[in-house]
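A protein chain is absent from this complex, but the other protein chains hold their places.
Presenting chain A:
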Amino acid sequence: MRPSSTPFASAPPTVRPFSSSGPVAGSESSNFRPTPPGAPSTLTPFSAVGPSPPSRFIDPSVPSPSVKSVPPSGVPYQRFPTPPFPSAAQTPPNRAPPVGQPPFQPPASHVSVPPPSFRPQTQVPPVPMGSLPQNANFPEPPSDPSLSGPRPNFQPPFPGYPSKQPAVSQAPSPFSAQQGSFMAPPAPPSPFPIQQVSYGPPPPVANNLGYQSRDQMQHPGSAPPIGGVQSLTEDFSSLSVASMPGSIEPGLDYRTLPRPLDGDEVPSSFLEMYPMNCDPRYLRLSTSAIPNSQSLVSRWHLPLGAVVCPLAEAPEGEEVPVINFASTGIIRCRRCRTYVNPYVTFTDAGRKWRCNICSLLNDVPGEYFANLDATGRRVDLDQRPELIKGSVEFVASTEYMVRPPMPPLYFFLIDVSISAVRSGMIGVVAQTIRSCLDELPGFPRTQIGFITYDSTIHFYNMKSSLTQPQMMVVSDLDDIFVPLPDDLLVNLSESRNVVETFLDSLPSMFQDNVNVESAFGSALKAAFLVMSQLGGKLLIFQNSLPSLGVGRLKLRGDDLRVYGTDKEHILRIPEDPFYKQMAADLTKYQIGVNVYAFSDKYTDIASLGTLAKYTGGQVYYYPSFQSDIHGEKLRHELARDLTRETAWEAVMRIRCGKGIRFSSYHGNFMLRSTDLLALPAVDCDKAYAMQLSLEETLLTTQTVYFQVALLYTASCGERRIRVHTAAAPVVTDLGEMYRQADTGAIVSLFCRLAIEKTLTSKLEDARNSLQLRIVKALREYRNLYAVQHRLGARLIYPESLKFLCLYGLALSKSVPLKGGYADAQLDERCAAGFTMMALPVKKLLKLLYPSLTRIDEYLLKPSAPADDFKNIMKRLPLVAESLDSRGLYIYDDGFRFVIWFGRMLSPDIAKNLLGPDFAAELSRVSLTEQDNEMSRRLMKILKKLRESDPSYYQLPYLVRQDGWYHWLCRLDNANTPTSPAKLMIYRSSLLNVVNSSAPADESSPGVKTTTGKKGFARLGLLSMVVASISCLDVGQRQKTLKTGSA
């Protein structure tokens, strides 16, 4: 979403040189070449920095002089009037001032004009200083609207830039310049001919009319594009629920709803404020403004916390640097054990350093000593990545080990009962493992072992001196013992031949097996006994319900009557305490479990998945696995599981500053102590969420630091500590918290909380509490502004949370939470729950709001260049209007593709893509590459899409328009059908809600409904909005259905 075309998109990196070079005049001057007219004051900040630079390094609490970078123009530089928005009735100050005066618009740049309180303590000089060069770099004519986009918070009070658009924070859309309706992803071209502007707050015509006209009257001749009043309304976005002009029916115009067509948007202002923070792919805070008091926390109804993905895949060139402190030992704070990071300050001529988390003065070890220069920086800063980068990796010494680093270890526990044989699972698994043997990480130390089981347990002796593996069968399930002390687990490089022979013969070995039993629990125990010496990764391939021995499970979940009662949640928790106990034991011995489940019948994923949940693993579920259909998916996902970089025997801890504390953790792991996450095996596809709470009633510090430390054994056998550090300002203002909110992190936290709630209460309750919290938050936000504005019948929300409602809706319609008994198989529900508990933010958002793209035009184009892939892949909003019956669409949620064939799609395309059987029932047709250009192109698109998201393999499902309604209902995320009557009820109560919650406002036009207190009290604002969103979508769909079938 960040416009890469603007001159500042690359701003943060360029900032650094200035910050580090301090007041050396030469380097800056070069950047000031095109000094804008009337900007002599630009130099003030530097001169201010000059005289007293070290002070900021010595004591962070001393306000940095950069604050004083006020141009000497005499105009009071009001950084942040605390009620940031002068009331609407007043004449807004300084609109379009005469040239020569700083046109500083105090409230406008909502993104983050930081309150003065936290600007100074940013011990990092780059921020204020860095902004200057950029500004000085503007060669553009003064009124270029694109300037305003990305960095509104650093708008300098320069004369000569009168038309800075305030508040256009993320999306300098083409319209922002004219209307100030600043939301919007650029509107996708066709489907909405009516309103291009409509993704944002409704254009002034509808609602802002009042303000605008009044405003115009008061300021005749003010510069057209912006106005103070505009900036007031721009602080939040709004959604009109009043009647739209021209429409008789009151209600919500679904086209005005913001839709996340650009996927996950990481708020950028945060990174700009603290350029030395780690990348948001590693750590995202639900709001980058930490509240300073309990009361603020209680008014922030959204989750307050962080989502951490410690091993996220970094793009080429941004890998985390590895640092070896060999003899010095890793520099850590004596008291709080914080690792040295960019935010520590060196004092006392470099002999001491102050911990940024507990502010203890530590000694700098002799080997680490470096002199400080005049500005208080270490002279060797450039050679110390740990002092300039938010993410680093330290090589840990022996004191960080309780035993020698373990080798990468893969152990396979394979079900060979009849159903597994029939589905062809064994063959695919054996093949895949064999093909991955070369790529298993950690050569030559990698260890490998196998156990197969049906009603008995088969061990395999793979000693390197053997030519063929020896099979040993244990049938005593009650008293499991390991028949051989070693050689069940062998070094792969030594026993390579034996392993290969075994894998080659495995499918044929059991092809005549007619055993239907599965002694899963006992086999698990056996595997545990074999592995407990070393730990490692245990991959379980389970094809039926465990039926023998310890941990046997029984059929449950087919009882319809349980749903909706207090006992409903019991279905979603493990039935037998054996599984939890086993999971705990496995974690204790550093064994991570990944469960692959294949059954077409009930397998009790709720119980099996527990093993993965508490050992930091994940659950792969392939319902009704058939090797010819799902084989490719299994092959890809198993291969990725085996070959991706894995961190072994890891523990993770997140530290934070005084006064706050991480109080709860959510995800797939086990807590080893109150704040230590035990992760036997962790990789880039796992994220963990945690919630913050304030320990003190009032935070006195002005910045809070977070530090994630993951101590792990790399596959190469090195013990390492990956450290991510981030800083966040402490604020006193609720509005600021909302402005700095990160929808992705919030949704991720909500998702985990809701799924956890389904384990202790009804699905209904989980959904309700989710909605309630969003409603409360929006209501609180409304209250913030209700006093100042006449909001009329509009729902207002902060720009940063514009997608929250939509994601909230999508979440409550996601597989783990949706509906009741009939809406999702119990196993599917549980599997999705386990998966979503571990998903990183980006993937979760994609799952919740999948992308929909139309591809027939591209396929038909005679010669499409290969590189305009981005252009083809334009996401469409997920509404029925997007689907044209002449089109071909791909719907991609990161886990599967749905390829939608319009009814009137030209038969050529279908024929070309599907081959001769294009007229058959699509669910039986599999998509294979045909020998023509079009098919190859489709395959190329699919391949590209898959490459963009390699963690899962997306199997294509083909759907024809007639059947689309069913898949919309069946597949996630679509809207469950709602009756028109219900829809009307929702709409009218939505109106009531908005009216009654708005301040008394007689003149709100177009809404005649009387206040419905009941509706307001009982049903939340959001649930209404959400409901109406879904209703509208469905309504439209139903319309198309009717017209389509007519």
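Simple rule for what comes next: contacts are C-beta pairs under 8 Å (C-beta built on N, C-alpha and C of every residue); 3 or more make two chains touch, one makes a residue touch a chain; residues count from 1.
Keep in mind that, in the parts below, contacts and distances are computed from a predicted model.
Chain not shown in the complex: UniProt lists it as "Protein cornichon homolog 1", one of "Protein cornichon homolog 1", "Pyruvate dehydrogenase E1 component subunit beta", "glycerophosphodiester phosphodiesterase" or "Signal recognition particle 14 kDa protein".
Only one of A:Val344, A:Ala396, A:Met652 or A:Met670 touches the chain withheld from this view, namely A:Met670. Of the candidate positions A:Ala584, A:Leu698 or A:Met904, contact with the unshown chain belongs to A:Ala584. Summarising the interface, chain A meets the missing chain with residues 577, 580-581, 583-585, 588, 610, 614, 664, 670-674.
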